[in-house]
Each structure stands twice: as C-alpha cells, then as structure tokens.
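See below for the structure under consideration.
Removed: one protein chain of the complex. Kept in place: all other protein chains.
In order of appearance the chains are A and B, and numbering begins at 1 in each one.
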Amino acid sequence: MPVYQVPALPSDDKRWRIVNGTMRRHGYSRNALIETLHTVQSSFGFLDKDSIRFVAQSLRVPLSQAYGVVTFYHYFSMKPPGRHTCTICTGTACYIKGADKVLAQTEKHLHIKVGETTPDGNISLMTVRCVGACSCAPVALMDGEQVGQIQMPQIFEQFEGWKTHD
Amino acid sequence: MSTAVDVKTLIIDGVDVSARQDQTVLDVARENNIFIPTLCHLEGLTEVGACRLCLVEIKGSPKLFPACVLKVEEGMQVTTKSDRLLHYRRTILELLFAERNHVCAVCVANGNCELQTIAQSQGLTHVRLPYRNPKLPVDLSHERFAADHNRCILCTRCVRVCAEIEGAHVWDITGRGIDCRVITDLDDPWGSSSCTRCGKCVQVCPTGALFDKSKVGVPHPKYPEFLPYLNLMRDGQ
Partner (left out) sequence: MTSEELQQIAEGVRLEHENYDYEVNVCMGAGCLAQHSDQFKNALAKEAEASGKRCHVRSAGCQGLCAAGPLALVEPSKTLYGHLHESDAKEVIESLGEKPVERLHIQLEDYFKGQRHVVLENCGHIDPEKIDEYIGCGGYAALLKVLTEMDPAAVIDQIAKSGLRGRGGGGYPTGLKWGTVAKALGSPKYIICNGDEGDPGAFMDRSVLEGDPQRVIEGMSIAAYAVGASKGYIYVRAEYPLAVSRFTASLREARRRGFLGNNICGTPFNFDIEIRLGAGAFVCGEETALIASIEGKRGTPRPRPPYPAVSGLWNCPTLINNVETFANVAPILRHGAEWFAGMGTERSKGTKVFALTGKITNTGLVEIPMGMSLREIIFSIGGGVPDGHKFKAVQTGGPSGGCLPEEHLDLNISYDALIGAGSMMGSGGMIVMDDTSCMVNVARFFVEFCMTESCGKCIPCRAGTAQMYGLLTKICNGEATHQDLDLLIDLCDVVKNTSLCGLGQTAPNPVLSTLRYFRDEYLEHIDNHRCPAGVCACSANDAKPQERTKERVEVEA
C-alpha cells in the first residue's frame, strides 16, 4: 500500500503546529475531523478554504466531505470575526424574557444583521442556541464573558467601551 | 460454496410472497410487481431512507416504515397503498415541488424525470403550499455537464455514486436544513473541481438537476441501470 504523504504546513505560522498536534494526537484518524476543526477555529478564530483543505488532506477526508461538516455545524464560522463579539442567547428561556427584542435592537443599533461584522471590523453580532444559563435570562456573551439579565443600555455601554479602547 | 439463507413469508397488499431474510420489503415488492414510489433509493447504492415516499404500513404498528430499509419478517403484513399513505405521499411531493423551482415545461428532464413520473402516478394535480421560489445558481463551469440547483431534490444519489462507486467523493452536501445544497469539493465550480468526468452522477440524478449539456433541447433520458452490473463486475461474480 502506498504511504500517504501528510501535506506540509501551509506556512510557518506557529498555530499550524497546534493544529497538527491535534491531528497527531488522534493518529491522523479521519474521525478526528471535528476535533481538528475545533482546534483550527480556536487558533485562528475562523475557518477558511485553505485551512479546511489542509486539514482534509492531512486526515485523508474528501474535500467536499470536510466542507460539508464545516457548514453543517453552526459553531464553525467561515468568516473572520470582528475584534469583539457580542453573542446573544436565543434559547427558550431567553426568548420568553425578551431576547428577540434585545436582538432586534442590537441589530438596529449596530446597523448589521446576525452573523455580520460592523464595516470597521470592530464588532461581530452572533446568536447561540442556549448557553445553559437560563436562570439569568436573557443572556449575552460579550467577548465570551457571560452577562445575565441584560439591559439594552448595558449592551450599548459595552459597545462604546469597545470603540474607545481600540 | 453456498450458505444457507432463511426464507420468510409475508403478505404485501394481501398477496402472499416469499423472501430471503436479508431482503427489504421494497426488494420483495418490486419482485412481485407491487409498485412503491421511491426517489432516493437506487439499486446499487447504499440506502439513506430520506425521501420518505416508500413509507408503508405494517399491521399492528401505528408507525410507518420506509420500505427501502425495512427488512422482511415472518408473517409481516404490509400495506403499500392506503388513503393515508397516498395523502402523505402527495404532501411530500408537494413539499418537494414547492421547495425549489421545478418548472417542468422548461426543464431539460421534462418527460424523463422521476419526480414528474411519480407525481403523475400519485395523482398529484396541484400544490396547495406556497412556492418558496429560492434564488439558486446554475453551475455551467463543467465542459460536459451542468448542475441546476433549482431542480435538485437532495436525494444524494450523486453524492453516493461518486463516493461509493466512482470512489472520488467529489460531491457532498453543504449547509443544513432548508439551506442544504450539493457541492463539489470546497463548494468550488464543478468545472475546476477534482471531478473525474465519469458522468455517473448525471446518469443517476432523478431530475434535471445534473444534466449533459449536449442534451439541452433534445430528450435526455438517464441510464442508471449500469449500477447493479458494475457492482457485480467489481465483486468478481
């Protein structure tokens, strides 16, 4: 059987070595695809065609299959995130406590839709299906930090803070 | 060398039939000229049980079962035609017609389309549901073939034939839910993908989604019957 050559790292960016480490830990097994994609996303913040191609070829997964997996799971993003991320929970408890209105007002305030980033690349607006903090509904994650019982002024204040810090 | 295979007897639509234990209800029904509509099933490919048109009733169960993956059992009483099943099949077809843009009159597969044929066989006369009219692309980048996503019903026959028979796995599905779409490679144009140009996907496509460019304007029958033979040859039988 011919020996399969693992492709070279796309660049000398250190993060590729972290990605490679995940694959090596799983013995370059095909079923490590999702685990590896997690590592790519946490290292680079998003996935692009080059990184998917590298992972797919390293694990000997067909390109279309890898692409299908990336686009199936909402946790994976193919767009580079903004410098800051505002994620609003749209679980049931949050919805009952008015998360839909929070989302609508945030969209209006930032002039972007969910999944988009402000044109200056500063803030990305995302939603998540329940972070399991339903007692504190409605919940938002501001740069990953959980904020409960959110109020609009509080969110806008945070946006202002993000503006001035950069 | 022969291995002993158990034979089961069952009743399909009131007819006593016999079957090998590894057969599905669909296989046995077809052997006995009992028609069960299918779209995702194709002899020679693995079953996915996705189109739900082959659902049948089994006496003693309130649930419906997809005949394509339902293994025969001794004494099983199967009903393939009933008012309830007909209603479900028609509604599923309506859902398919309303999902994308299936305009038979201007379709390359008109007259050779499995969706069209099944809709006629089930007596579907009109669609009650609102058409969703999505804006979908047509990929003409391939030198021989074309992919019109407006006609695709996501049966995944192309995905399976490419992965299982051709062994190239150029096709797969992107996205999920109503946003699903068949893709080649990393959603690259078909023409610049790693496609081997074998054309099997076009032959197995039940609608006008994948077609031969040279057949535009002339009848475009498809020939998926090669599959079982190809499998036999491969197994060396």
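By our rule, a contact is a pair of C-beta atoms (placed from the backbone, for glycine too) under 8 Å apart; a residue touches a chain by one contact, two chains touch by 3 or more.
Every value quoted in this text rests on a predicted model; they were computed, and no experiment measured them.
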Given B:L42, B:I58, B:M76 or B:L154, the one touching the chain that is not displayed: B:L154
Touch assignment to the omitted chain, from A:V19, A:A32 or A:I155, lands on A:A32
Which residue numbers on chain A touch the omitted chain? 30-35, 37-38, 61, 65, 68-69, 72-76, 90-97, 100, 128-137, 145-148
For chain B, which residues reach the chain that was dropped from this view? 47-52, 55, 63-64, 66, 69, 71, 87-88, 91-92, 95-96, 98-99, 128-130, 132, 153-154, 173, 175-180
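We take it that only the chains that are shown with their structure count from here on.
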I'd like the Å distance between the centres of chain A and chain B, where a centre is the mean of that chain's Cα atoms. 35
With touch defined as at the start, can you tell me which chain B residues reach chain A in the complex? 163, 168-176, 183-187, 194
Give every residue of chain A touching chain B within the complex, in rising order. 49, 52-53, 62-68, 71-72
